[in-house]
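A single protein chain has been omitted from the complex, and every remaining protein chain is retained in its original position.
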Amino acid sequence: MIMRRSLLFIPASKPAMLQNAEIFGADSIIFDLEDSVSVDEKDSARILLSQFLISFNLDKVEVCVRVNDLHSPFFVDDLNAMINKKVDTIVLPKANVRDVEFLDKFLLKMELERNILKTINIIPIIETCEAVNQINEIVKINRVNGLLLGGEDLTNDLEVSRTIDGWEIFYPRTKIAYACKARGIDAIDTPYINTLDEEGLILDTKKAKSLGLNAKCAIHPNQVSVINEILSPSIEEIEYASRVMIAVEKSNDKGVFSLDGKMIDKPIINKAKKVLEKAKKFGLKVGAKDEK
Amino acid sequence: MKIGIAGSFDSCDALITVIENDKLEIEIESIVENQFKDEIEKVIRTTLQALDLNKVKVICKDKGALNYTIRARLLSAIARMSDDNA
Partner (left out) sequence: MKNSLGREVPNSFTPYMEDSLTSFTPIKEKDKVVKTEFLDSIKECFDLLKLSDGMTLSFHHHLRNGDGVLNLVLKEIKERDLKDITIAASSIFPVHEEMCELIENGNITKIYTNYLSGPVAKTITSGKMKDLLIMSTHGGRPFLIESGKLKIDVSFIAAPCVDKAGNGNGVEGKNACGTLGYAIADLKYASKVVLVTDTIKDKLEFVDLDRQYVDYVLKVDSIGEQKGIVSGTTRITRDPVGLIIARNTAKLIDELGLIKEGFSMQTGAGSISLAVTQYIEKLMIERQIKASFALGGITSYYVKMLESGLIKNLYDVQCFDLEAVKSYKNNQNHIGISATEYAGPHNKKALVNKLDFVILGATEIDVNFNVNVTTDSNGIIIGGSGGHFDTARGAKTTIITSQLLRTRLPIVKDEVTTITTLGKDVDIFVCERGIAINPKRTDLIEKLKDSTLNITTIDELLKKAHQITGIPKNVPHKDKIVGVVLASDGTVIDSIYQR
């Protein structure tokens, strides 16, 4: 299972941002060839990003590339430049079932041709009403290991405005959360657009978390630490999970037992396992205070 | 005369111009000239060599770009070479 908290967008056309992309603590970096690159710089951005990926060793983060959509004149060139062993994941904008299926096959063909041993993943961006209705089919496609909500384009398609409360994206958020959790893949929330408003980002991230989304995009490096903090298991959660697992060991598989006077059963144990797995992956301190 | 330009004057970037020429010429202006001029020239030369290009003039105005950026801007400028830009 892939677990992300933060995915940071970095324009592929800006050397100063590329070479610092890895220092902000994002779990994934989405190098962007789409909206943040102007039409006359698409060619140079592709070359710059390729050269950057060749010369920088980014082994601590997931390398994602947002290509231009399948129906744009840039799609084929983008993929030709970006399918290599340095790239982990293709982020596909304006996705629908057909597009994702096409990309899935296209990637397979290219991987074989280029002798790439790993499987490149796909994160479709759900930003049309059509895609929202197809979510349950899209998540079934093998390479898809997360869905990313594109709130701005989606609300345009729906012909409504974005609001602070976010009721207009309540339905797609929920739908993405359920579909992804059912498949064990990442439910990735739309970015918070006002990069100067940290309070707003905190509230928005907490809301997404409460609906079941486990990751969120950042469109500014300063957003990453806030997102990571909210979407990581808390110190209390980790501590409790550690104590649950210690108690499991002591109970010698006796099945049901109690901790702090509370019955511990399978769902609680599974949750504890997940919390610890996350904590380990995110480099958080693991351990129970009163057990040494 | 064919000409191609790529890059910018942003910090950590370089603006590279490639012009059709009767011989190989390289001009470098850099904010880190004292420390890296030779290195920048080496990157430009090896990139041109790999493409078998030796009749061009390359003008590199560098704002502290790393090697990968110099290489990328040079490759983009070459790919963009056309008479239209002249």
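Per-chain residue numbering starts at 1, and chain names A and B are given in the order in which the chains are listed.
Here is the rule we go by: contacts are C-beta pairs under 8 Å (C-beta built on N, C-alpha and C of every residue); 3 or more make two chains touch, one makes a residue touch a chain.
All values derive from a computational prediction rather than experimental measurement.
Contact between chain A and the absent chain runs through residues 19-20, 23-25, 56, 220-222, 225, 283-285.
In the full complex, chain B touches the omitted chain through residues 11-12, 31-32, 34-36, 38-39, 63-67.
The rule we apply is simple: only the chains that are shown with their structure count from here on.
Rounded to a whole number, the gap between the C-alpha centres of chain A and chain B is 37 angstrom.
On the chain B side of its complex with chain A, the touching residues are 6-7, 10-13, 65-69, 71-73, 75-76, 79-80. Taken in their complex, chain A has these residues touching chain B: 14-16, 19, 43-44, 47-48, 50-52, 54-56.
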